[in-house]
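The complex is shown incomplete by one protein chain, all other protein chains being positioned as in the whole.
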Amino acid sequence: MSLPTSQPPHSVAPNSVARVMGIVLIALIPAIVVHIVFFGIGLAVQLTLAIATALITEAIALHLRRQPVRPFLSDGSALITAVLLAFCLPPLAPWWLVVSGTAFAILLAKHLYGGLGSNPFNPAMVGYVVLLVSFPQHLTRWLTPEASGLHPVDLSFVQTLHAIFIGQLPPELTWDAITSPTPLDAVRTGLKMGLTLQEAQAAPTFGGLGGRGWEWINLAVLAGGIWLLALKIVRWHIPVALLAGLAIPAAIMHAVDPGSYAGALFEVTSGASMLGAFFIATDPVSAATSDRGRLVYGFGIGLVAYIIRTWGGYPDGIAFGVLLLNLAVPLIDRYTVPRIYGRAT
Amino acid sequence: MSSLLLILLSAVLISHFALTRVPALRPFASTSPFDDAVRLAIAVLACTSVVTPLSYLLRNHVLQPLHVLYLQPLLFVVLIMLVAQLIRLVVEQRTLWAPNATALFALLTGNSAILGATLLVPSRVETFIDSIGLGLGIGLSFAVLLLCLTTLEQRMRHAAIAVSFRGTPLALITAGVMALALMGFTGLIAE
Amino acid sequence: MLTAALLAAGFAAALASVLARSSRVVPRSTLIERINDVLPQTQCGRCTFAGCKPYATALAEGRADINHCPPGGDTTARTLATLLDRPYKPVDPQFGITPAQPVVAWVDESRCIGCTKCIQACPVDAIVGASKFMHTIIAAQCTGCELCIAPCPVDCIELRPAQASQLSLSS
Partner (left out) sequence: MTTRSQTRGGLKLETHKHRSTMRPLRAARPAELLTLPLDQHAGAAARPIVATGDLVALGQPIAEPTADISAWLHSPVSGRVRAIEPQPSALHPDTPSLAIVIENDGADRTHAANQPFDFSNAEPAAIVEHIARGGIVGLGGAIFPTAAKLARAPAKSAHLIVNGAECEPWISCDDMLMRERASEVIAGAKVLCRAVLAEHCTIAVEDDMREAAQALREAVEHAGGGIEVVEVPSIYPAGGERQLITTLTGLEVPSGGLPQDIGILCQNVGTAAAIARWVHDGEPLIRRVVTITGSAIQEPANLDAVIGTPLSRLIADCGGFATEPAKLMMGGPMMGIALPTDQFAVLKGMNCVFAATLRDIQPAGPEMPCIRCGSCSEVCPAILLPQQLHRLALAGEVPELDEYGLLDCIECGCCDYVCPSQIPLVERFRVAKPEVLRYRTMRSMAPEARAQFEAREVRLARLEEERRARLAEKRRSITSKP
């Protein structure tokens, strides 16, 4: 009888990177379904394109780095990057936009910095910001939501493929007719033109909270996020801190001048707030690693996002906030080490 | 806004290279690059917060009345060298910091954030208080960005990065991503 | 035009005076001092220099490389690499091997003849005794530099692992 003599501990919980990433992907499904309900099948096409590109690029990169392809390909981290990036792009964006963004994210933001576990920046956000800065007009072509009473857009599957792959709409529609600004954009341009908040929000695209289609998507993301919290895949520190970073300045400014600054609830349920709080900022690799560090990191993202949304040049600042705070993570980690048992400081 | 970002980023990048890659230009020599970065950041912060208000006074109360505005860049450089020299004297007393005085002096005078701050004053600032604010702002943002880049580089030292990208190439790419992140702030202040 | 010239000259003069006053170069000693702080101070001479301070001076002047110090081992080589901004190199085995765990010398009192040769050799005065009297080594002060082993005529000194109590556990 000669039994294995490996080191303790001899028993561990059945857990793996693939399981963690898999659960995060499942948590995203409700939001994807609601998005398709409101904005048509476009997202499904974008998702397949993104996922295909991500897997191919990952396989090539792993081969080039002479790493074992099978375990890393099946750990699901590339899938999450692809899904998050596709989710942030307009459903009818041209095919090469999401393909180039995903390839750029996986190759440069992840594998160049050393692959899974050592990429300082969130790959999805690097991809998104590159696209946002390079092709701004493509990223503003958001569609009018289904149930908003405006002439809704119900392109058939084939027409959607046409729009995405050839960029050609059915004859009776034009790009300006079917697109309308997102609620965030509408409020910003409205306020810039001197309208009061109430007038800017009177446009039909506004529903109860953050804009007709968008509020439901944000609630679906929130549902997925709470499920992740329940399963302890994600801890509450980053989401709560990020939403606080958005809500607190918004509440203060709204109190100071209700006419020209949107309220806290609007900020939290519009744009990519919920997606950023529960799925983007909580990417463990690029986030701060101690509880205190996560609070600082989350609040920082929320604050930067609010500043950019209110006074900046871009409609939604979550992506920039994530990148900026990713940059500061090593510094935050250095100063937020918890007090070790038995040590005074 | 983007011009301010540009001068800040270039200053951070050059100072970071001086700190970690060019032995002759290392302003301090301690056992960890982070301590060097903190000391250099403090020196630059001191320099900008002193130089910018002085340049505002010099410009508004000396050059303007004498109609010699064209002397502005020259005198500002001389002013910076003066302040850099004073900082060098102060820092030399603190042997704990173990300054390499000439490198520190060169870095302070050559730092584009400091000279940039003085030259940006006319187009950005109306009152004296604002110029102090601008000086402090630039110094602080330089300090934060430099510390972030240094600690980030320290963490990346042990990652499985392709050999051809290790060190400087990746530092430049990181600076590129930093620029992308800072692009979010364009439009914050009217150009 | 005149005012401009005057102004420029005034500034240049101020700058020249300040520059002149502070032209003395900081003595290099602070660098030697800082290198010496990093070295393990075992004074063992395995780095072919007469002790840690001479090695630090050689390092400061660039005469020596950073991987000559076996007692300091990997940690000291890494710290020196950062301090002197040179690429890190592991310790060169020709200068000796880093012991697996700290060792101290030990005199076998049954064979010691009291010749004081090891006392003279010990760089940190960790050996107590007088000529014709018994010698013994103070374990707490012995740095394990092995300099006392060679001079001993009766070869009665051997290396033993340091006792846990002698290792300082509290930081």
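By letter and in written order, the chains are A, B and C; residue numbering begins at 1 in each of them.
Keep this in mind: a residue touches a chain if its C-beta (ideal position, glycine included) is under 8 Å from a C-beta of that chain, and two chains touch if they have at least 3 such contacts.
Bear in mind the structure is a predicted one, so any value in this text is a computation, not a measurement.
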| item | value |
| --- | --- |
| Displayed partners of the chain not shown (whole complex) | A, B, C |
| Full-complex contact with the absent chain, from C:Pro40, C:Gly96, C:Gly129 or C:Pro151 | C:Pro40 |
| Residues of chain C (touch criterion as defined above) contacting the omitted chain | 36, 39-43, 51-53, 71-75, 78-79, 100-102, 123-126, 141, 143, 162-165, 167-171 |
| Contact set of chain A toward the excluded chain (per top definition) | 1-17, 19-20, 71-72, 75, 77, 115-118, 232, 235, 284-285, 287, 289-291, 294, 333, 337-344 |
| Chain not shown, touching residues in chain B | 155, 157-158 |
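Here is the rule we use: only the chains that are shown with their structure count from here on.
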| item | value |
| --- | --- |
| Path length in the contact graph (chain A to chain C, fewest steps) | 2 |
| Chain of greatest Cα-centre distance to chain A | C |
| Innermost chain, taking as reference the mean of every protein Cα atom displayed | B |
| Gap in Å, rounded to a whole number, between the CA centres of chain C and chain A | 54 |
| Centroid distance [mean C-alpha coordinates] between chain C and chain B, Å | 37 |
| Gap in Å, rounded to a whole number, between the CA centres of chain B and chain A | 33 |
| Where chain A touches two or more other chains at once, by residue number | none |
| Per-residue multi-chain contacts in chain B, two or more chains | none |
| Touching residues (chain side chain B, partner chain C) in the complex | 20, 23, 26, 29-33, 62, 66, 68, 71, 74-75, 78-79, 81-82, 85-86, 88-89, 92, 95, 98-101 |
| Chain A contact footprint on chain B (complex, rising order) | 34, 144-145, 147-149, 151-152, 154-156, 159-162, 165, 170, 173-174, 177-178, 180-188 |
| Chain B-facing residues of chain A, complex | 65, 108-109, 112-115, 118, 120-121, 126, 129-130, 133, 304, 307-308, 311-314, 317, 319-321, 323-324, 326-331, 333-334 |
